[in-house]
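The structure is given below, and queries will be raised subsequently.
A single protein chain has been removed from this complex, and every other one stays in its place.
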Amino acid sequence: MGIVAAFRELDATVDAIEDLKRQKITDMTVYTPTPRHEIEQVVDPPTSPVRRFTLIGGFCGACFGYWIAIWTSDYWPLVVGGKAIATWIPFTIIGFELMVLIGALSTVAGMFINSRVPKITMTVGWDPRFTHGHYGIWVPGTPDRARVIEETLRRHGAEDVRHED
Amino acid sequence: MTSRRKWALVPGFVALAGAVALLSAYSGASSSQNFTPEQPINFPHPTHVQKLGMNCLYCHYSANKSPDPGLPAVGTCLGCHNPIEVGPNRPKIDSIPARQSVEIKKLLDNYADASGKPKKAIPWVRIHKLPEYVHFPHMRHVNAGVACQSCHGQVQRMQRVYQFSSLNMGWCINCHVNGYKPADAVRNTEGYPTAADNALPPKKARYDCSACHY
Amino acid sequence: MAATARPKTMAELSPRPNVASANQQLPGVIDYEQVDRDIGGSLSPTAGWFGALAVAIVLFLWGAGAWTYQIYWGLGNAGYNPPVMWGVYIISFVFWVGIGHAGTLISAILYLFRAGFRTTIYRCAEAMTVFAVMTAGLFPIIHIGRPWKFFWLIPYPNWRLIWPNFKSPLVWDVFAISTYLTVSATFLYVGLVPDIAVLRDRATNPVRKRILAVMSLGWRNSEKEWRHFARMYLFLAAFSTPLVLSVHSVVSFDFAMAINPGWHTTIFPPYFVAGAIFSGIGMVFTIIIPIRKFFRLQHYVTINHLDAAAKLCLFTSLVVGCAYLVEFWVAWYSANRFEQQYFWNRVFGEWWWAAWIMLTCNMVFPLSLFSQRLRRNPTWLFILSIFINLGMWFERFVIIVPTLSHEFEPWQWNHYAPSWVDISILVGSFGWFFMWFLLFIKQLPVIAIAEVKEIVPPKLRSPHVHEDAIDVTGRHQAYEPDTPGEFD
Partner (left out) sequence: MTEPAGSAGVKRRDFLKVLGAAGAVTTTVGCFQEDVEKLIPYLVSPDDTVPGVSTYFATTCRECAAGCGLIAETRDGRAIKLEGNPVHPVNHGALCARGQASLQGLYNPDRYRHPMARKNGKLERITWDEGIKTLRDRISGLGAGAANAVFVNQHETGSFPAFLDQWLAGYGMPAHIAYDGEAPHAVMQANRQSYGSAWPGLDFTAAKLIVAVGADFLEMWGSSVAQQLSFADARAKLADAPRFVYIGPRRSLTGLNADEWVACKPGSELAIVNALAGKGDLAAAATAGGVDQAVLQRLAGEIASTKPSLVLSGVTTANALDVALAVNALNVAAGNVGVTIKPAEALTSFDRVGSPNDLRDAVQRMASGAVQLAMFRGVNPVYVLPKSLRVAEALAKVPFKVSFSPYPDETTELCDLVLPDDHFLESWGDAESVRGSVSLQQPAMDRVFDTRATADVLIGVTKGDPATASRIPAADYRSWLIGRFPGGAQAFGAALARGMAPGSPAQSTGASRTVAAAPAPAPAPLEGQQGDFYFLAYPSPVLGDGRATNKPWLQELPDPVTKIAWQSWIEIHPTTAARLGIENGDHITVTTAAGAVTAPAYIFMGVRQDVVAMATGRGHTGYGRYAQNVGVNPLDALPVAHDASGGLALATVKARVAKTADSSPLVTTEGSARQHARGIGRAITVAELNGPEEEEVEHFAGDNKHDFLPGLRSPVANDAQGVLGNPKSKDKGMYDPEHWSGMAKRRWAMAIDLARCTGCSACVTACYAENNIPTVGAPWQGRSLRPFHSGDGNGWDTRPGANILKGREMQWIRIERYYEGGEDGSSDFDTRFVPMMCQHCGNAPCEPVCPVYATYHSPDGLNVQVYNRCVGTRYCSNGCPYKVRYFNWHGYGEPARRQYAFPEPLNWQLNPDVTVRGKGVMEKCSFCVQRIREAEHRAKLEGRELVADEFTTSCAQACPSRAITFGDAADEKWSVARLAEDRRAYHVFEELNTFTAVVYLKKVNHPAGGAR
């Protein structure tokens, strides 16, 4: 239950969003064919938490790398080339590579988790045009707000406004 | 909401798959444990060991002085199961053809001539087989007090012998590193370890690769 | 309508300019829809493509056959000539890993540096990376005596209770290469997701649409998705940057960690990384120039982009050339007779021809890129790129074979000649690489749609002259073409 609007122009979309926010309508979803700073700016969201995933993942990876190398070397101590059993210098390579590997994967996982992909179902309030050339705004709204919202969207030059339920 | 729950399935499944893979890798898969072949003669170990109280070393005569445990020659069998001479050693049943067991007939018909001379060797099927790149000195283990049963199982109870241990490398190494408790030897030979036995420290062995691989 | 206030200008809306696409790059591209049309349109298979694919597959099968044969009869059918225990396979391994590096450089490092010219070529380069590393990863397995035991190099709990030797550079390789493959494949895929979404929504064939729907993970271009996406993309790039440097350093350790003359030098890691990027850019040219021509994408991959890439190529070539000379100098300066005799033998001895192929292709020819006219001449760039690929293969040859054939023990000095098996498998590897690449370019967008859209001026309500440039602040900029006839 809500309203989805498609815009042709970037500045129009930005104005619409601004206007809606001015009307205390903030629970909207904005669609844009490509990331635009203008939109990011008007929506003004909190910083993405993905970086925490990166940090934790990378840290765990590095620790695991050192640990597996040292533990296995010590598990069955065999001397090679007169080197010490657990040689941390070369093991840094293992630590580093695993930091990158697990860090990178957890970053991707972080993105998936935060932006809820993969989506098994296509939810409402969306239009294929948004991956083409159009900007879009989806406002889940109760019928009472519906008129105001539609009016606002149209005023800012929405090419097409659609009610969904 | 539903989409959120569905979404949570994916990583869960991945994690599960990973765990399964690890476990399957860890289990010593490639072992011919419990290999129980049909032998040319169904030699009853229980009869000889438990009933007649023969020692393993009577037939496997070089287990304590050679890497190779040794197999009884047909001559050794015929020492008792002799078709002609009636000696003290000779099992009663042999003399009563009616009660003579099929297996002994096999022995006498196929592998010995009427005069009681060995005729041809018995092609036993090998059960406990280590790869050729592993050198297993039986005598070192036997002399160290390792009971035959520890590796070969309770052969004296087996109507048909099977491979008791996995014989894979981890199985060897565990004993070499953690050591072999003399008390286990007593237990494995159906004895009851005394306090003294239990007090004895476990016997460890080399875990250097070149101890077995060369 | 009257009630509404004068629409704010973009200047007022966004005080800071959009750094990512501040410079006008694609005059030939007007709007987002055109991007979808042009790039989406290039995906329809052509007869020429089928022909190329067939050739690639045949080559691959031939190589696979040779490998099967080698596994059955033993490595003896390869041309190894002890003590030259490493040959074509390791050479090709290093070669292919090197190829991969340019992709990551362009997609990650240049991203961090905000180098605008990467946008249109990075997808192609990234795909090249993934397939090149896939190819490289095969060679260590092909090369070892008992390929069926390869998994012993991977640490997993096993009933032998014995683990890999983490002090061995080869185990480092396993980690570096597998990490590199995983990360760059992930990087490529997540970058693709929004574009797949575009294709999904443009697709008409229901089956194709379904597949694309699954692959796009239900991507919807929502602002939230973009936000996390941008973060993730940034961190992936941040990870890939040290990764790409580490991978070829680790590969160079395979040599630098051994005590052999000509191998045991500290210059190897930077030398190898530079060489890798150099060879990779060569391969990028080899790939992108025909694509740009046959897919009619000249107005996306513009001469300016090629020019910029050529400058990078020239720079890495100079680094590599410098490394060559330093090696000789160090050998002389070390007063180490093993080193001196070896390097003499490298250039004037049995292997002079290989050494000179290396020097001319990697040091001399690229100097031509000092000329702007040649930098902006796709034909020359293509020809040069072929020479660079050749030269870089021979660089690895020169590093591996002369060292092993002319080592400490004079009694064991020997020659080396590859056999038909080596060559078949080398050729097969090209088949394998191009098979994947050809499949890729006709199934998935070879140019990053979403990122190109970033540098295409957005539609604005205030009117403007059509083919001229509009920067994001809405200011009008007249456009002067760099070179006449650039649009066709």
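The first chain written gets the first letter, and so on, giving A, B and C; residue counts start at 1 in each chain.
Heads up, the rule we're going with is that a residue touches a chain if its C-beta (ideal position, glycine included) is under 8 Å from a C-beta of that chain, and two chains touch if they have at least 3 such contacts.
Fair warning: this is a prediction, and the values are worked out from it, not measured in the lab.
Of the chains displayed, those contacted by the omitted chain across the entire assembly are A, B, C. Within the complete assembly, C:Met257 is the residue of C:Ala115, C:Met257 or C:Met363 that touches the hidden chain.
Of the candidate positions B:Leu71, B:Ile104 or B:Leu200, contact with the hidden chain is made by B:Leu71. Note that of C:Gly63, C:Gly137, C:Pro169 or C:Pro269, the residue touching the chain absent from this view is C:Pro169.
Interface note: of C:Leu43, C:Leu61 or C:Ile144, the residue touching the hidden chain in the full complex is C:Ile144. By the touch criterion stated above, the residues of subunit B touching the omitted chain are 32, 37, 61-62, 65-68, 70-76, 118-126, 129, 131-135, 137-140, 143, 204, 206-211, 213-214.
By the touch criterion stated above, the residues of subunit A touching the omitted chain are 77-85.
Contacts to the hidden chain, counted on subunit C, fall at residues 71-77, 80-83, 85-86, 140, 143-146, 148-150, 152-153, 162, 164-165, 167-171, 174, 254, 257-260, 337-338, 341, 404, 407-414, 419-420.
Here, only the chains that are shown with their structure count from here on.
The chain with its CA mean position farthest from that of subunit A is B.
Work out the mean CA point of subunit A and of subunit C, and you get 27 Å between them.
For the pair subunit B and subunit C, the distance between C-alpha centroids works out to 58 Å. Touching of two or more other chains is recorded for no residue of subunit B. Shared contact sites, meaning residues of subunit A that touch two or more other chains, fall at 76, 78, 117-121.
Within the complex, the subunit C residues that touch subunit A are 1, 4, 7-8, 10, 13-14, 16, 18, 31-33, 36, 155, 161-167, 171-172, 175-176, 178-179, 182-183, 186-187, 190, 193-194, 197-198, 200-202, 217-232, 235-236, 239-240, 242-243, 246, 250, 253, 450-451, 453-454, 458-462, 472, 474.
Residues 8-12, 14-15, 29-43, 45, 48, 50-51, 54, 58, 65, 68-69, 72-73, 75-76, 78, 80-81, 83, 87, 90-91, 93-94, 96-98, 100-101, 103-105, 107-108, 110-112, 114-115, 117-122, 126, 128, 130-133, 155, 157 of subunit A touch subunit C in their complex.
Residues 22, 25-29, 166, 168-171, 173-174 of subunit B are the ones that touch subunit C when the two sit in their complex.
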